[in-house]
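For this depiction, one protein chain was excluded, whereas all remaining protein chains were kept in their positions.
And now, chain A:
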Amino acid sequence: MYRKARSVPLKSSSSALYNNLSVLPLRDKPLTYFAAVHGSTVSLASAAADGLSVSHRQLQAKEGGPAVSASIVTQASWCVLPSRVLLVLTSQKGIQMYESDGSIMVYWHALDVLEPPPAQAVFARGIAAASGRFICVGTSSGLVLVFDVPSKGTNITLSEVLEEHHDSITDITSEVGENPNGAADLLTADDSGALCVWRAKEEFSLLTKISAFGWTCSSVKLWNGVIAAGYGNGQIRLYEATSGALRATVSAHARWIYALDLAPLTGKLLSGAEDSYVQIWKLSRNPDTGDIEIEHCHSECVTDTQLCGARFCDPEGNSFAATGYDLSEIVRYGQV
(Lines give C-alpha, C1' and ligand atoms only; values in the text may rest on other atoms or scores of the structure.)
Protein backbone atom coordinates (compact mmCIF):
# COMPACT_ATOMS: atom_id res chain seq x y z
CA MET A 1 0.00 0.00 0.00
CA TYR A 2 1.13 3.49 -0.85
CA ARG A 3 -0.20 6.63 0.77
CA LYS A 4 -0.06 10.18 -0.53
CA ALA A 5 2.79 12.24 0.89
CA ARG A 6 3.39 15.97 0.73
CA SER A 7 3.62 17.30 -2.84
CA VAL A 8 6.63 19.23 -4.08
CA PRO A 9 5.55 22.55 -5.62
CA LEU A 10 7.05 23.51 -8.99
CA LYS A 11 7.71 27.00 -10.34
CA SER A 12 5.75 26.09 -13.47
CA SER A 13 3.45 23.32 -14.65
CA SER A 14 4.66 20.25 -16.56
CA SER A 15 4.23 19.82 -20.31
CA ALA A 16 2.68 16.75 -21.90
CA LEU A 17 5.93 15.02 -22.92
CA TYR A 18 7.03 11.41 -22.46
CA ASN A 19 9.06 10.61 -19.34
CA ASN A 20 8.65 14.17 -18.11
CA LEU A 21 10.08 13.63 -14.64
CA SER A 22 13.59 12.81 -13.54
CA VAL A 23 14.43 12.02 -9.93
CA LEU A 24 17.90 12.03 -8.38
CA PRO A 25 18.20 10.96 -4.73
CA LEU A 26 21.39 12.53 -3.38
CA ARG A 27 23.82 10.13 -1.73
CA ASP A 28 25.46 12.44 0.77
CA LYS A 29 22.47 14.58 1.80
CA PRO A 30 18.89 13.71 2.79
CA LEU A 31 17.68 15.51 -0.32
CA THR A 32 16.05 14.50 -3.59
CA TYR A 33 16.34 16.45 -6.84
CA PHE A 34 13.39 16.60 -9.26
CA ALA A 35 13.31 17.91 -12.85
CA ALA A 36 10.29 18.46 -15.13
CA VAL A 37 9.92 20.31 -18.42
CA HIS A 38 7.63 23.31 -18.99
CA GLY A 39 7.70 24.47 -22.62
CA SER A 40 11.13 25.99 -23.18
CA THR A 41 12.18 25.81 -19.53
CA VAL A 42 13.06 23.07 -17.04
CA SER A 43 11.93 23.36 -13.43
CA LEU A 44 14.39 21.90 -10.93
CA ALA A 45 13.41 21.40 -7.31
CA SER A 46 15.34 19.93 -4.43
CA ALA A 47 13.25 18.72 -1.52
CA ALA A 48 13.88 17.13 1.86
CA ALA A 49 12.22 13.80 2.62
CA ASP A 50 9.32 15.48 4.44
CA GLY A 51 8.57 17.61 1.36
CA LEU A 52 9.31 20.79 3.29
CA SER A 53 12.12 23.25 2.54
CA VAL A 54 12.07 23.10 -1.22
CA SER A 55 14.48 25.12 -3.33
CA HIS A 56 14.07 25.87 -7.01
CA ARG A 57 16.08 26.57 -10.15
CA GLN A 58 14.91 27.20 -13.72
CA LEU A 59 16.94 26.25 -16.80
CA GLN A 60 16.32 27.65 -20.28
CA ALA A 61 16.59 25.89 -23.61
CA LYS A 62 19.59 27.24 -25.47
CA GLU A 63 18.78 28.97 -28.74
CA GLY A 64 20.97 27.99 -31.65
CA GLY A 65 20.91 30.21 -34.73
CA PRO A 66 18.08 32.54 -35.72
CA ALA A 67 15.05 31.38 -33.77
CA VAL A 68 11.54 31.64 -35.12
CA SER A 69 10.01 30.60 -31.83
CA ALA A 70 11.25 29.58 -28.41
CA SER A 71 12.88 26.17 -28.57
CA ILE A 72 10.85 23.57 -26.70
CA VAL A 73 12.66 21.24 -24.31
CA THR A 74 11.64 17.63 -24.97
CA GLN A 75 13.19 15.93 -21.94
CA ALA A 76 15.40 16.51 -18.90
CA SER A 77 17.14 13.62 -17.20
CA TRP A 78 20.02 12.99 -14.81
CA CYS A 79 22.64 10.58 -16.08
CA VAL A 80 24.46 8.80 -13.27
CA LEU A 81 27.94 7.65 -14.31
CA PRO A 82 30.34 6.04 -11.80
CA SER A 83 32.55 9.12 -11.84
CA ARG A 84 30.05 11.95 -12.13
CA VAL A 85 26.40 12.89 -12.47
CA LEU A 86 25.23 15.12 -15.32
CA LEU A 87 21.85 16.69 -16.00
CA VAL A 88 21.02 16.36 -19.71
CA LEU A 89 18.41 18.47 -21.56
CA THR A 90 17.19 17.71 -25.06
CA SER A 91 15.39 20.30 -27.19
CA GLN A 92 14.51 21.31 -30.73
CA LYS A 93 17.90 22.95 -31.04
CA GLY A 94 20.22 20.41 -29.46
CA ILE A 95 21.58 18.73 -26.35
CA GLN A 96 22.66 20.56 -23.20
CA MET A 97 24.68 18.86 -20.43
CA TYR A 98 24.93 20.46 -16.99
CA GLU A 99 26.58 19.65 -13.69
CA SER A 100 24.04 17.74 -11.61
CA ASP A 101 22.69 20.80 -9.78
CA GLY A 102 22.12 22.68 -13.05
CA SER A 103 24.65 25.37 -12.11
CA ILE A 104 27.12 25.06 -15.01
CA MET A 105 26.60 23.94 -18.58
CA VAL A 106 29.54 21.72 -19.49
CA TYR A 107 28.61 20.68 -23.03
CA TRP A 108 26.40 21.79 -25.91
CA HIS A 109 25.69 19.80 -29.04
CA ALA A 110 23.68 21.61 -31.74
CA LEU A 111 21.32 19.80 -34.09
CA ASP A 112 21.33 20.80 -37.74
CA VAL A 113 18.53 23.33 -38.20
CA LEU A 114 17.19 23.37 -41.72
CA GLU A 115 15.79 26.42 -43.47
CA PRO A 116 12.96 26.47 -44.49
CA PRO A 117 11.65 24.20 -41.75
CA PRO A 118 11.01 20.67 -43.01
CA ALA A 119 7.64 19.02 -42.54
CA GLN A 120 9.31 16.57 -40.19
CA ALA A 121 10.02 18.08 -36.79
CA VAL A 122 13.65 18.27 -35.63
CA PHE A 123 14.52 17.57 -32.00
CA ALA A 124 16.52 15.37 -29.65
CA ARG A 125 14.70 13.05 -27.21
CA GLY A 126 15.65 9.99 -25.17
CA ILE A 127 18.53 10.22 -22.66
CA ALA A 128 20.50 7.50 -20.83
CA ALA A 129 23.88 6.82 -19.28
CA ALA A 130 25.42 3.54 -20.43
CA SER A 131 28.43 1.33 -19.71
CA GLY A 132 30.27 3.54 -17.30
CA ARG A 133 31.39 6.40 -19.52
CA PHE A 134 28.78 7.00 -22.20
CA ILE A 135 25.70 9.18 -22.45
CA CYS A 136 23.34 8.20 -25.26
CA VAL A 137 20.82 10.65 -26.74
CA GLY A 138 18.23 10.02 -29.48
CA THR A 139 17.11 12.30 -32.29
CA SER A 140 13.93 12.85 -34.30
CA SER A 141 15.59 11.32 -37.37
CA GLY A 142 16.11 8.05 -35.50
CA LEU A 143 19.81 8.40 -34.72
CA VAL A 144 21.29 7.50 -31.36
CA LEU A 145 24.24 9.78 -30.52
CA VAL A 146 26.81 8.24 -28.16
CA PHE A 147 28.88 10.75 -26.19
CA ASP A 148 32.08 9.76 -24.44
CA VAL A 149 32.19 11.55 -21.09
CA PRO A 150 35.50 11.95 -19.21
CA SER A 151 35.48 11.54 -15.42
CA LYS A 152 35.82 15.31 -15.10
CA GLY A 153 36.05 18.39 -17.25
CA THR A 154 34.28 19.47 -20.39
CA ASN A 155 36.06 17.37 -22.99
CA ILE A 156 32.91 15.45 -23.97
CA THR A 157 33.09 13.98 -27.48
CA LEU A 158 30.62 12.40 -29.88
CA SER A 159 32.17 8.95 -30.21
CA GLU A 160 29.61 7.01 -32.20
CA VAL A 161 26.27 7.32 -34.01
CA LEU A 162 23.93 4.32 -34.00
CA GLU A 163 21.77 4.11 -37.12
CA GLU A 164 19.15 1.41 -36.78
CA HIS A 165 15.91 3.28 -36.17
CA HIS A 166 13.84 4.79 -38.98
CA ASP A 167 11.55 6.87 -36.76
CA SER A 168 12.00 9.46 -34.01
CA ILE A 169 13.61 8.07 -30.88
CA THR A 170 11.21 8.21 -27.92
CA ASP A 171 13.21 6.76 -25.03
CA ILE A 172 16.59 5.20 -24.22
CA THR A 173 17.51 3.15 -21.16
CA SER A 174 20.34 0.98 -19.92
CA GLU A 175 20.51 -2.16 -17.75
CA VAL A 176 19.65 -1.30 -14.13
CA GLY A 177 19.64 -4.78 -12.58
CA GLU A 178 22.10 -6.12 -10.06
CA ASN A 179 22.51 -9.50 -11.78
CA PRO A 180 22.07 -8.95 -15.47
CA ASN A 181 21.92 -12.28 -17.26
CA GLY A 182 22.77 -11.77 -20.85
CA ALA A 183 24.72 -9.22 -22.74
CA ALA A 184 22.15 -6.47 -23.23
CA ASP A 185 23.46 -3.08 -22.08
CA LEU A 186 21.33 -0.51 -23.87
CA LEU A 187 17.76 -0.36 -25.14
CA THR A 188 16.39 2.21 -27.60
CA ALA A 189 12.75 2.74 -28.63
CA ASP A 190 11.08 4.78 -31.37
CA ASP A 191 7.86 6.40 -32.53
CA SER A 192 6.80 3.41 -34.64
CA GLY A 193 7.21 1.05 -31.66
CA ALA A 194 10.44 -0.61 -32.83
CA LEU A 195 13.01 -1.51 -30.16
CA CYS A 196 16.76 -2.09 -30.55
CA VAL A 197 18.85 -3.93 -27.98
CA TRP A 198 22.58 -3.09 -27.90
CA ARG A 199 25.69 -4.57 -26.37
CA ALA A 200 28.40 -2.13 -25.34
CA LYS A 201 32.03 -3.13 -25.59
CA GLU A 202 34.58 -0.89 -27.26
CA GLU A 203 31.79 -0.04 -29.68
CA PHE A 204 28.05 -0.57 -29.52
CA SER A 205 26.75 -3.54 -31.51
CA LEU A 206 23.14 -4.47 -32.26
CA LEU A 207 22.07 -7.55 -30.33
CA THR A 208 18.48 -7.84 -31.47
CA LYS A 209 15.67 -5.82 -32.94
CA ILE A 210 12.03 -6.10 -31.83
CA SER A 211 9.67 -5.04 -34.58
CA ALA A 212 6.83 -2.57 -34.30
CA PHE A 213 3.14 -3.50 -34.11
CA GLY A 214 1.49 -0.18 -34.93
CA TRP A 215 1.78 1.70 -31.64
CA THR A 216 4.42 4.11 -30.41
CA CYS A 217 6.65 2.80 -27.64
CA SER A 218 6.93 5.83 -25.36
CA SER A 219 8.94 4.42 -22.45
CA VAL A 220 11.30 1.47 -21.88
CA LYS A 221 13.23 -0.15 -19.01
CA LEU A 222 15.82 -2.96 -18.88
CA TRP A 223 16.19 -5.07 -15.74
CA ASN A 224 18.23 -8.28 -15.38
CA GLY A 225 17.78 -9.14 -19.05
CA VAL A 226 14.06 -8.32 -19.08
CA ILE A 227 12.69 -5.55 -21.30
CA ALA A 228 9.62 -3.65 -20.11
CA ALA A 229 8.04 -1.45 -22.80
CA GLY A 230 5.01 0.88 -22.54
CA TYR A 231 2.92 1.71 -25.61
CA GLY A 232 0.38 4.19 -26.94
CA ASN A 233 -2.44 1.65 -26.71
CA GLY A 234 -1.99 1.39 -22.94
CA GLN A 235 -0.21 -1.95 -23.16
CA ILE A 236 2.95 -3.02 -21.33
CA ARG A 237 4.98 -5.75 -23.01
CA LEU A 238 7.81 -7.78 -21.51
CA TYR A 239 10.51 -9.25 -23.74
CA GLU A 240 13.63 -11.36 -23.27
CA ALA A 241 16.42 -8.85 -23.99
CA THR A 242 18.88 -11.26 -25.62
CA SER A 243 16.41 -12.97 -27.97
CA GLY A 244 13.69 -10.35 -28.26
CA ALA A 245 11.07 -13.02 -27.49
CA LEU A 246 7.70 -11.73 -26.21
CA ARG A 247 7.10 -13.06 -22.67
CA ALA A 248 4.05 -11.09 -21.45
CA THR A 249 1.42 -8.60 -22.56
CA VAL A 250 -0.46 -6.50 -20.02
CA SER A 251 -3.59 -4.45 -20.83
CA ALA A 252 -2.43 -1.94 -18.26
CA HIS A 253 -3.96 1.45 -19.07
CA ALA A 254 -7.00 2.88 -20.84
CA ARG A 255 -4.91 5.50 -22.61
CA TRP A 256 -1.40 6.31 -23.85
CA ILE A 257 1.41 5.29 -21.46
CA TYR A 258 3.85 8.17 -20.81
CA ALA A 259 6.32 6.72 -18.32
CA LEU A 260 7.74 3.47 -16.94
CA ASP A 261 10.22 3.02 -14.12
CA LEU A 262 11.90 0.05 -12.47
CA ALA A 263 13.15 -0.33 -8.92
CA PRO A 264 16.42 -2.25 -9.48
CA LEU A 265 16.60 -3.90 -6.03
CA THR A 266 13.09 -5.36 -6.00
CA GLY A 267 11.96 -5.61 -9.63
CA LYS A 268 8.98 -3.38 -8.99
CA LEU A 269 7.70 -1.77 -12.19
CA LEU A 270 5.73 1.48 -12.30
CA SER A 271 3.63 2.78 -15.19
CA GLY A 272 1.96 6.18 -15.57
CA ALA A 273 -0.49 7.12 -18.32
CA GLU A 274 -2.91 9.70 -19.70
CA ASP A 275 -5.74 7.79 -18.01
CA SER A 276 -4.60 9.45 -14.72
CA TYR A 277 -3.46 6.15 -13.18
CA VAL A 278 -0.12 5.05 -11.79
CA GLN A 279 0.04 1.25 -11.65
CA ILE A 280 2.65 -0.65 -9.65
CA TRP A 281 3.72 -4.15 -10.78
CA LYS A 282 6.30 -6.71 -9.73
CA LEU A 283 8.55 -8.58 -12.13
CA SER A 284 10.24 -11.88 -11.32
CA ARG A 285 11.64 -14.99 -12.92
CA ASN A 286 10.10 -18.37 -12.16
CA PRO A 287 12.98 -20.31 -10.56
CA ASP A 288 11.81 -23.60 -12.14
CA THR A 289 10.98 -22.61 -15.70
CA GLY A 290 12.94 -19.40 -16.04
CA ASP A 291 9.77 -17.75 -17.36
CA ILE A 292 9.32 -14.02 -16.77
CA GLU A 293 6.35 -13.30 -14.50
CA ILE A 294 4.51 -10.12 -13.66
CA GLU A 295 1.89 -9.40 -11.02
CA HIS A 296 -0.20 -6.31 -10.31
CA CYS A 297 0.44 -4.73 -6.90
CA HIS A 298 -1.23 -1.33 -6.64
CA SER A 299 -3.37 1.29 -8.43
CA GLU A 300 -3.22 4.98 -7.72
CA CYS A 301 -5.47 7.58 -9.42
CA VAL A 302 -4.21 11.18 -9.61
CA THR A 303 -7.63 12.73 -10.17
CA ASP A 304 -8.17 14.78 -13.37
CA THR A 305 -4.50 14.60 -14.29
CA GLN A 306 -3.02 13.27 -17.52
CA LEU A 307 0.25 11.91 -16.17
CA CYS A 308 3.39 12.71 -18.13
CA GLY A 309 6.14 11.59 -15.75
CA ALA A 310 6.40 8.98 -12.99
CA ARG A 311 9.46 7.67 -11.13
CA PHE A 312 10.40 5.64 -8.09
CA CYS A 313 12.29 7.77 -5.58
CA ASP A 314 14.42 4.95 -4.10
CA PRO A 315 16.05 1.74 -5.42
CA GLU A 316 13.56 -0.48 -3.52
CA GLY A 317 10.51 1.21 -4.98
CA ASN A 318 9.06 2.16 -1.59
CA SER A 319 8.12 5.62 -2.79
CA PHE A 320 7.29 7.22 -6.11
CA ALA A 321 6.59 10.63 -7.62
CA ALA A 322 4.52 11.74 -10.62
CA THR A 323 3.93 14.83 -12.76
CA GLY A 324 0.89 15.70 -14.87
CA TYR A 325 0.05 18.03 -17.73
CA ASP A 326 -0.83 21.56 -16.54
CA LEU A 327 -0.07 20.58 -12.93
CA SER A 328 2.38 22.81 -11.01
CA GLU A 329 3.40 20.21 -8.46
CA ILE A 330 5.03 16.81 -8.17
CA VAL A 331 2.71 14.40 -6.38
CA ARG A 332 4.44 11.89 -4.10
CA TYR A 333 3.45 8.58 -2.55
CA GLY A 334 5.17 6.47 0.08
CA GLN A 335 4.68 2.90 1.23
CA VAL A 336 2.87 2.32 4.54
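Convention: contacts are C-beta pairs under 8 Å (C-beta built on N, C-alpha and C of every residue); 3 or more make two chains touch, one makes a residue touch a chain; residues count from 1.
Just so we're on the same page, contacts and distances are computed from a predicted model.
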item	value
Protein name as given in UniProt for the chain not displayed, "Translation initiation factor eIF2B subunit delta", "Organic solute carrier partner 1", "Mitochondrial ribosomal protein S11" or "Vacuolar protein-sorting-associated protein 36"	"Organic solute carrier partner 1"
Residue of A:Leu111, A:Leu195 or A:Ala252 touching the missing chain in the full complex	A:Ala252
Selected from A:Tyr33, A:Trp78 or A:Phe123 as touching the chain missing from the view	A:Phe123
Option from A:Tyr277, A:Phe320 or A:Tyr333 whose C-beta touches the chain left out	A:Tyr277
Residue among A:Ile127, A:Val149, A:Leu260 or A:Ile292 that touches the chain left out of view	A:Ile292
Contacts of chain A with the absent chain, listed as residue ranges	12-13, 15-17, 38-39, 67-70, 72, 74, 92, 116-121, 123, 167-168, 170, 190-192, 214-216, 232-235, 240, 243, 245-256, 275-277, 279, 289-296, 299-301, 303-306, 325-326, 328
